[in-house]
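What follows is a short report on a single structure.
Only a single protein chain was left out; the remaining protein chains are all shown in position.
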Amino acid sequence: MKRLHLERLANPQLLAPAGVLLINWLLFPNFFRITRQDGRLFGSLIDVLNRGAPVAILAIGMTGVIATKGVDLSVGAIMAVCGAVAATMVVAGYPTPVAVIAALAVGIACGLWNGFLVALLDIQPIVATPVLMVAGRGIAQLITEGSIVTFNDPTLIFIGTGSFLGFPMAAVIAPALLILVTLLVRKTAIGLFIRAIGVNRAAASLAGIRSRMLLVLVYALSGFCAAIAGIVVAADIRGADANNSGLWLELDAIPAVVIGGTSLLGGRFSVPMAVVGAIIIRAMNTGILMSGFPPEFNLIVKAGMIILILLIQSPFATRLFTRQRLVPAKAGPK
Amino acid sequence: MNIIKTLAVVAGLATALTSFATAQEGSVVGFSQIGSESGWRAAETSVTKQQAEERGIELKFADAQQKQENQIKAIRGFIARDVDAIPVAPVVATGWEDVLTEAKEAEIPVILLDRGVDAPEDLYLTSVASDQVKEGRVAGEWLVEAVGTEPCKVVELQGTVGSTPAINRKQGFEEAIAGHDNITIARSQTGDFTRAKGKEVMEGFIKAENGGADICAVYAHNDDMAVGAIRAIKDAGLKPGTDIKVVSIDAVPDIFAAMVAGEANATVELTPNMAGPAFDALAAYLKDGTEPEKFIITESKLYTPEDNPQGEYDTRKGLGY
Partner (left out) sequence: MLLEFKSYGRKKSVHPFDLTIHKGEVIGVAGLLGSGRTEMARLMFGADPADQGSVTVAGKPTAIRNTTDAISRGFGFCPEDRKAEGIFGDLSVRENIIIALQGKLGWFRALNRDEQLEIAGKFGEAMDIRAASLDMPVKLLSGGNQQKVILSRWLATDPAFLILDEPTRGIDVGAHAEIVRTINRLRDDGMAMVVISSELDEVVAYSSRIVVMRDREMVAELRGKNINPGVIVQAIANSADEAQP
């Protein structure tokens, strides 16, 4: 019983976040200190949750895509488009709910476009999604007419910087979405079908799974999540920045999903672990920012850390772990 | 060499003679703009159009959409139309020699705006640009004066790592505070010139520096990052502009809005008016062949809340920032 418990603790997927948090704590002893500030929680850990939320939201959508052996490189650009839609609409005087719903609808439409290319035209995702990755920023620029559209709508701002029970809104929206999507894949057959498509799309079609429809759904969900992230990010800075909103964020979301244990070869995925992956990446970024290294090292340190985490989680390392554990277990009964 | 000189003199004489009749009023100028990748660029375009209109210059405008080949095409088009001058905001530094030589052979003066090129200096009339090191220096000098002898821990939000403005603005600021041991740069990180990253990095700085209590001022390499940092300071329950001084560069409308609210202390202008000095130089040259200085440096003007920020906001807002 005890050994089983230890084994679970040694799970590399949970070791990684623990390790990153430990390093942060060593670099910066106040890392775990949380205080209350104007009725909201305040501290580095809260920042990690708050800043990690957009990547976590993207990772939730990206998980389904990667589980079907795809990839969605357009999420950053979709964020920019949807942020721009929400911002320009509230500035133009539309009610906030209308603007938000319109932005979400645009996100879904972007996802449907990706799904159309991948599922119906059978274009490889790595070729299909960059279409929107490039075009999306242009579209966002057209919407904002090249400038940062700033707004003062209190409801929209609340989405970015408000708080609920002391937690920043972004850190509330992400778990809510996580629960929703997890229920969707666990309580319906969609999760099984996504895995089946990822493992063997030909067999899935012969087994009567509507794989095209499901693929379209998966990309639409990714677009929907990107829209939420885009609204959150725009609300956070009270402005839609077509050039920079979500820029390269897909390159955080993809490793987050992979660190979370979702297989790029299909068959295995976990939405909650992808969110954990996003938190790890965010904690890493925060650690780097607070470490006082010159900024020239930021990307190098980050790349090194991701390689290290993936190495720890690789089958090779797992074998190494298990072999070492087996020795005392065998020696036990003697 | 001599031939070129002779040619130049002849060309100068010829233009001097013709311009005697036309002067600047009614002249035609072809402006090749990079595109509209930032608010500042859009403002530069509208200011250039304004300046031309004020002087009665007819401005032909060509947007290159970030492509050098489009700019070269536009310049060739202007040469074919035989315009009186070609102001260019070059998208890259290299690859201009051929087309600039064509312009020179057609005796049309070229004026570089905002950025320089790697080409012989005699291929263009003059280059109008800001001095980024000086921008940093003006920001630093303001801080030196503002804090006096009080000790002051500064956090710096750098531009994109390795970019020229980031390097130069950092250097200028450091030059200005050198010798004032009470001012130290405690932390320096990149905010990629964006609001979101500016806010994010500032949040980290505040946590790392005793909840922000130890920070006396933030120096941001552009106003956008400063606007982000102001949000982070407010979220931490501190007063930007009072508890933490905010100084930045660019003078975009939103920083004036922050000044109106008392949340920003100073900004150094990167003027979008590159065309004004350019047209002045052109007028003198067309009138009597006065060769302008090869490098015209625009003013790096300091703006503080005393400089009617509401008025500045209103005038700038219309420029397309």
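Letters A and B mark the chains as written, and numbering starts fresh at 1 in each.
The rule is short, and it goes like this: a contact is a pair of C-beta atoms (placed from the backbone, for glycine too) under 8 Å apart; a residue touches a chain by one contact, two chains touch by 3 or more.
Note that this is a predicted model, so its numbers are computed, not measured.
Participant: What are the shown chains that the left-out chain touches?
Facilitator: Counted over the whole complex, the chain not pictured touches A.
Participant: Of the listed residues A:I126, A:L142 or A:L192, which contacts the missing chain in the full complex?
Facilitator: A:L192
Participant: What residues on chain A make contact with the chain left out of this view?
Facilitator: 187-190, 192-193, 195-196, 199-200, 202-210, 263, 265-268
Definition applied: only the chains that are shown with their structure count from here on.
Participant: Chain A touches which residues of chain B in the complex?
Facilitator: Listed in rising order, the residues are 36-39, 41-42, 158, 161-162, 187-190, 192-197, 199-201, 203-204, 207-208, 211, 224, 227-228, 231, 235-237, 254, 320-321.
Participant: Considering the complex alone, what residue numbers of chain A touch chain B?
Facilitator: Within the complex, chain A contacts chain B at residues 28, 30, 35, 37-38, 42-44, 47, 51, 145-148, 150, 161, 233, 236-239, 241, 243-245, 247, 286, 289-290, 292, 294-296, 298.
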